[in-house]
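I'd like to ask you about the structure that follows.
Heads up, one of the protein chains got dropped from this complex, but the rest are sitting where they should.
As written, the chains take the letters A, B and C, and residue 1 is the first residue of each chain.
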Amino acid sequence: METLEQIRDRLLARFPAAKIELVVNPGPAAEHSLLLDAAFAPEIATFLHDDEVLRLDYCSNATGIDWPEKEIIDATTKAKTVQPGYLEAVYHLYSMSRKHGPVILRLRTANRSDQVTLPSFTPVWKSCDFQECEIYDLYGIVFAGHPDLRRLLMWHGFKDHPMRRDYVAPDDYEWEPTPHGSVLDRAKVHYPATAPQPETPKP
Amino acid sequence: MSDPTRPEPVERAATPAPTPFPAAGNISDADREDLRQHGILLTSLEELYGWGRSNSIWPLQFGLACCAIEMIAAATARFDIARFGAEIFRPSPRQADLMIVSGTVTKKMAPLVVRLWNQMPEPKYCIAMGACAISGGPFKQGYNVLKGIDRLIPVDIYIPGCPPRPEALLHGLTELQAKIRGERVSGPQAARHLRADQPSEFPIPDYGEHDLEPPSNPALFKPPVLPRKT
Amino acid sequence: MNLETLPLQLRDAIVGLFPPALQWSVHHVLSITVILTVFGLFFAFTTIAERKLLARVQNRLGPNRSGLPWFRQLKLWGLTQPFADAIKAFTKEDVVPAAADKVLHFLAPVLIVAFSLLGFAVLPFGRHLIPVELDAALLYFFAAGAATELAIFMAGWGSRNKYSLLAAMRALAQLISYELPLLLSVVPVVMVCGTLSTKEIALAQGGWTFGVLPHWHVFTPWGLAAFLIFLVATLAESNRSPFDLPEAESELIAGHLTEYSGFKYALFFMAEYFGLTALSGLGVTLFLGGWQAPCAFLEFIPSYLWFMLKLVGMIVFFIWVRGTLLRLRIDQLTRLSWKFLVPLALLNLGNGAFWALTTDWTGPLALARWAISAAIVIVPFVLLGRQLTTGQTTRTYRYAPS
Partner (left out) sequence: MSLFPHLTAPPGPTVRAVHDEFHGDLLEVSMGPQHPSTHGVFRMVVTLDGEQIVKLKPVFGYLHRNHEKIAENTSYLSSMPYTDRLDYLCSMSNNWAYALAVEKLGGLTVPDRAQYLRVIMAELTRLVNHSCLVGFLFNDLGTSFTPLLYAFREREKILDLFESLSGSRMMCNYQRFGGCRVDPTPEWLATASALVDNFPKFLDEYETMLSGNEIMLARTQGVGRVAAAQAINAGITGPGLRACGVDYDVRKVDGYGFYPRFDFRVPLGAHGDTYDRYMMRILEMRESVKILQQAFRDLPAGPVMDPKAKLRGFRPKAGEAYGRLEGPKGELGFYLISDGSPNPWRYRVRPPSLINLTLLEEMCLGHTIADAVVILGSIDIVLGEVDR
C-alpha cells in the first residue's frame, strides 16, 4: 500500500483547494492519520473509495472523540495558551478487494458547542450508518447528509451527549461500603459530611 | 448483597428455621402436622394451593444480558430446570408466573421491564438474577444503568453472581418454591397478591431529558440515608 | 364377568337405580361424565407425557419432583405435575385487556373447548362403547371440528393485539387450506365402506388376511396414502408443530393466546389437546382399525384398551414430531396443502373408487389390484414431491485460495 504521505500528496494534487494534514501518531503503533478538510471530505471519501490503487471499499470503524479545551503551558516561557476544544470523528478504512489498510481519516469540528456539523460518510460507506448515529448520540456531532440521523443508544428526548468529557451523570448515587475514586467524589456530593456516627448495627 | 443497610432481603428464608419461611407463618411444621391430623381443612387446602403454585412456576421468556445465557443453560440437559416444572418459558407475560430479571437493566429498558411486570397476572414473583439486576453490578457507574431493579418493582429472590451459575438459579427457584409454599391465604402473613394494601401494578417511569422520571419508585425503594463519616 | 361389556354393565347398573322417567337423562349424563373424566385425565397425562418425552428427546429428564403436597417424600416421578399446573392456572388472575372485545375474548376459550369436545360423541371407543350412534357421524365430526379454528380467530380478533391478529389470519388461512385435504383423505374410507357411521367403519376393518394382516385401511395402498395425508392435515388442524403457525412462539410471541392468562389460557391448552385427541381417535377409527385387535389371539384384551393404546401411539407420534421438526412458513404451509396434499387426496379418491369397484378381483387379479392401487399412490407422490422441492438441495462450498 502507498504510504500516507503519498496518499496525501495524491489527494492534494486531486483537490488543490483542500487542506489535508498528516496527523502523526507518536505511539509505538505508528498508525498515522489524515486530517481532512470538512468541506472536501465527501469528495475525498468518494475518491478514496473508487481509486483504482487504493480501493478503500470498507470502512471498518467510525468513532467520535471529545477533546475539551485545555491549557498548554509552554515549558520554556511558562506562558499559558488555551487550546480550543473540538470534537473529532475518526474513520478506519480498509480495502477488502486489495486487502490492505488501514487508512485513518479524521474530521474535526470547529468547536464543541454550536459548530458541530461534519459531512456524513454514510452515502459512501453504508457501514458508517449506525456508527455515525452513535457518534451523534454520544458526542453530539451532527452529520450532514446522513439519511436517518437519530439517537441510537439513548432514548429519543434525551438531552445530553453522555460520552463527552464534561457530561455529568444524574445523581442516583447509592450508598456503598467502600467508595473510592470517582465514587467517593459522588458520595461527597450526595451525602454531606457529619461528625462520626456510631457503627450501624449489623443485622 | 453485602450491603448491610438494605431492607431485609426476603431470601433469608434460606436459613434453617422451624418453618420454611418464618415471616409467613408462626406455626411450626410439627404444629401443622398436628393440625392436619386433627383435620384442619384450611391448612390442607392452603398447602395444596401452595404446592400447586410452587410446582408450576412458568418463567417469562425474557433475557436481558449475559445472565440470560445462563438462564437458558439452566434449561438445558445438564441443569434441567424442567425437573421443577419450570421449563415452560412463556413468551407472553400474560401466562408467566415468574419474571427472571436476567441481566443489566438499563434506563432505556427499565420502563419496559415495569410494563412487563404490570402485564403479568397475579400471583407473580420476581427473581433478580445477577449483580446487575440486584444493584447495577459492574456497570453500576454507567449513566444508562439502573442500579437495581428493586428500585422499580418488588423482588422476591436475589441471586448474586456475575453471572450466577445455573445451579444458583436452580437454588433461587427452590427458595422461591419454599417461599410460595410458606405463604398464607389470609391473615397478617397473607401472600402479597392476596393483600389489598399491596399494589399489583407499579408506576412506569417516563423517559426524561436527563434521567428516568422518577428514577425510582419512592413507595418501594427507600435507600438508607447514611451520613458520611468524616 | 365380561371385561368387554363391563363398562356397559356398570352403566346399566347405575342407570337402573333411577326411576324410569329419569333413566334416559341419567344414561346420557353418565356417558358425558365418563368421557369428560377419562379424557380430562387423559389430557392431564398427555401434557406430562409430552413434557417428559420432549425432555427425553432433548436429553433431559423432564418434570420429576412435583410429588404430593402432604407427602413431600413421595416424588411419584413427577406424575402429579399436571395437577399442580391446574391448581396454578385456576387460581391465576384473569386479565382482560382494556381494549379487547370483552365478549369475544370470553367466548373464544369456551367455544373452543366445547367444539373440540363435541367430536368425542361419535368415536367408537370399543366394540360396544360409542356415546352416540349417528348415521352421519363423520359429517358431524368435521362440522364440529371446523368450528375450533373459528374460535381461534375469535381469540385473535377479540384480543386486540397485533400478534394475535396475525395469528388469527394465519389460523384462517390454515383452516381453509387443510380442511380440504383432511376431508378428502377421509372420503375414500367412506367410499370403500359405504357408510358415514364411525361404528360401521370400525366394524368393517375386522378380520385378517392369512390370519396375520389385519384388514385395517392403513394396510392398503389407498389407505396408507389417505392416512399420511390425514396425519399431516391433523397436525395442521390441531396447530401442532411443524404447523403451529398461529401460536408460532419464535415469531408471534404466543399468537392468538398472547392476551390470555390463567384459566382461559388453560382452556385453550386443554382444547388443543382435546382436538388432537379427537382427531387422533378419528384417525384410529378410520385407518388403524378402530378398536380391533391387531392379531386374533390378542382379542381377549378388551377392545377399548386397544383403542386407547392406538390413541396413545398416535399422540406419542405427534409429540415426537414436535420435538424434531422445524416450523413451516405460512406460504409454504398453504403451498404444501394446495399443490401436494389436495391433488394427492383427489387422486386417492379415484384410487378408493377403484378399490371399491374391484372387490371381486381374486387370485392374480388381486395382485394387479394392489399393484395398480400402489402405482396410483406412489407415482404422483414422487413426482409431486420432486416438483415441490425443486431447487432445494444441500450445497457444496468452495474455499478461498490461500
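One rule holds in what follows: a residue touches a chain if its C-beta (ideal position, glycine included) is under 8 Å from a C-beta of that chain, and two chains touch if they have at least 3 such contacts.
No experiment lies behind these values; they were computed from the predicted model shown.
**Student:** In the full assembly, spell out which visible chains the left-out chain is touching.
**Tutor:** It touches the following shown chains in the full complex: A, B, C.
**Student:** Write down which of C:L8, C:L30, C:V57 or C:L224 is the residue touching the left-out chain.
**Tutor:** Residue touching the chain left out of view: C:V57.
**Student:** May I ask which residue of A:F15, A:F130 or A:Y191 touches the chain that does not appear here?
**Tutor:** In the full complex, the listed residue that touches the missing chain is A:F130.
**Student:** Which candidate, C:I130, C:L288, C:L328 or C:V342, sits in contact with the chain we can't see?
**Tutor:** Within the whole complex, the residue contacting the unshown chain is C:L328.
**Student:** If you put the missing chain back, which residues of chain B would it touch?
**Tutor:** Contacting residues on chain B, toward the hidden partner: 60-66, 68-70, 72-73, 75-78, 91, 93, 103-104, 106, 108-109, 112, 116, 132, 138-139, 141-145, 162-163, 165.
**Student:** Residue by residue, what part of chain A touches the chain that was omitted?
**Tutor:** Interface residues of chain A facing the absent chain: 25-31, 46, 57-61, 63, 65, 90, 92, 96-97, 99, 102, 104, 123-131, 138, 147, 151-155, 162-163, 182.
**Student:** Identify the residues of chain C touching the omitted chain, counting contacts across the whole complex.
**Tutor:** Considering the whole complex, chain C reaches the absent chain at 54, 57-60, 162-163, 165-166, 169-170, 241-242, 244, 248-253, 322-332, 389, 391-395, 397-402.
Keep in mind that, in the parts below, only the chains that are shown with their structure count from here on.
**Student:** By CA centroids, point me to the most central chain in this structure.
**Tutor:** Measuring from the global C-alpha mean, the nearest chain centre belongs to B.
**Student:** Quick one: report the Å distance separating chain A from chain C, using the average Cα coordinate of each chain.
**Tutor:** Distance between chain centres, rounded to whole Å: 63 Å.
**Student:** As a quick test, compute the distance in whole Å between the mean CA positions of chain A and chain B.
**Tutor:** Their C-alpha centroids are separated by 42 Å.
**Student:** In chain C, which residues are in touch with two or more of the other chains?
**Tutor:** Within chain C, no residue contacts more than one other chain.
**Student:** Which chain A residues reach two or more other chains?
**Tutor:** In chain A, no residue touches two or more other chains.
**Student:** Which of the residues in chain C end up touching chain B in this complex?
**Tutor:** Per the stated touch rule, the residues are 51, 55, 58-70, 78, 80-81, 83-89, 91-95, 249, 253-254, 257-262, 265.
**Student:** Which residues, counting only chain A, touch chain B once they are in their complex?
**Tutor:** 153-160, 162, 167, 169-170, 172, 174-177, 182-183, 187-188, 191-197, 200, 202-203
**Student:** Enumerate the contact residues on chain B facing chain C in the complex.
**Tutor:** Contacts found on chain B: 36, 44, 47-56, 76-77, 80, 82-85, 87-88, 90-92, 94-95, 97, 119, 121-123, 193.
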